[in-house]
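Shown here: the complex without one of its protein chains, the others still in place.
This part shows chain A:
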């Protein structure tokens, strides 16, 4: 028996029954639900999207990166770059050098690569919690019926995995925070969030690499530079890295800040 989602997809594609291309898209969906655990769809004429479902999960994400590395490891002359996200990745190709079908055929054998081979670095991020550096920490504590110290202990007591970088150069999407400190976004985003600010949005936590507008609840700030175009690589964090937040005091903050931003 078909579930509701399948029914919905049938409705969406039903209108294009006579269209070969969309029939093929349709088959991708069927395959996804009946046999395989992935689907490959065009993302315009210069990219394709490989999706392993819509989930936020360490294992699925490890597979995304394993596949990304496998594709990068091949010598495809049409390959421009690979963009991994939580549970999907884009393969950007030169449409003058290959067709969607050719790229699809080339990447499909690489999808079963073992995800265990992928190990990130362990990185400690010093963070000054609370005060003007983390103006929302009291709200987060209150919202969850905790003390500020509890929030710090819970946030810094876990190892997070960098699932991918996106949104802004060097912005790391980390694995979820403990449910006890999950807090919804601000109703009105701030116009300016300083670089280095560490925020919580729902169960997500992340660090603003550069000054930008933003709606995450700010818990603290790191003195480290997350993005520097003059460094190689330009980002402090890489997908797959394991991150721990280490609480520091204001004196340490400015010492490291000076070395990072002026040195």
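Criterion: contacts are C-beta pairs under 8 Å (C-beta built on N, C-alpha and C of every residue); 3 or more make two chains touch, one makes a residue touch a chain; residues count from 1.
Note that in this section contacts and distances are computed from a predicted model.
The complex includes a chain that is not drawn, and of the options "NuoM family protein", "Urea amidolyase", "Aspartate carbamoyltransferase" or "Sugar phosphate permease" the UniProt name matching it is "Urea amidolyase". Touch with the chain omitted from the figure is made, among A:38, A:171 or A:216, by A:171.
Residue-wise, the contact with the chain that is not shown comes from A:85, picked out of A:85, A:106, A:154 or A:182. The chain not shown here touches chain A at positions 4-5, 8-9, 11-15, 21-22, 25, 29, 41-47, 49, 51, 54-56, 68, 80-90, 92, 95-96, 99-100, 164-171, 173, 209-210, 212, 227, 229-230, 233-235, 238-239.
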